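The following block contains the structure, expressed as structure tokens.
Showing just some of the chains, left in place.
When the chains are written out, they are named A, B and C in that same order, and each has its own residue count from 1.
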């Protein structure tokens, strides 16, 4: 984060049966379809589902911070 | 939440003079006008206003989680 | 907040080399380009960057609450 920017943070939950890092990656990949300029993420919850006595998938909730461009130029992040 | 989805969570505050459940319902009803695929809510703050020594209305702040569809198909949640 | 409204809260981080209040003002000014009806803010994180042994700029993360208008009339807040 540098000193001239304004950031917005949104909250996403990603899932994966591969592990914690893959669940984070899935959430960020999906967000990248509609948000430019993502800068950082913060993990705020880590959980998962159990089926038949085993972990079926991990669920990681993250906050994602991204730079806000000027008001007239920023319509692209509205979809997520 | 199942293992193949990505979710977004937004934060809403609903009000009602009827009680806690009605305040939650009002927030979700309003959100349903522009968000499809809402899955769950989490209460994060419960408060209210007092007028003339009585509760005038309850205010309940919730996080609402909803499924993100594919990037090209998800324009409808942009309004809230 | 009055009893008839539904509010949404979003999370923003503003920066300033002038101080805490200026960082808050910068975040709200940027948000006002695309959001009408902002009502209040809550400071949730206060930090900053250091360069050459001095504070280079403050970064203040706030939640901003704004009134949701009727679904058909609320497209303007989608840009932030």
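The definition used in the following text is that a contact is a pair of C-beta atoms (placed from the backbone, for glycine too) under 8 Å apart; a residue touches a chain by one contact, two chains touch by 3 or more.
If you're wondering where the values come from, they're calculated on a predicted model, not measured in any experiment.
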Total copies in the full complex, given that 3 are placed here: 12
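Following the convention adopted for this analysis, only the chains that are shown with their structure count from here on.
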Centre-to-centre distance between chain C and chain A (centres being mean Cα positions), rounded to whole Å: 20
Chain B residues counted as touching two or more neighbouring chains: 10, 78
Of all residues in chain C, those that touch chain B in their complex: 1-10, 63, 65, 68, 70-72, 74-75, 77-78
Of chain C, residues touching chain A in the complex: 10-17, 26-27, 30, 33-34, 49, 56-57, 59, 61, 78-80
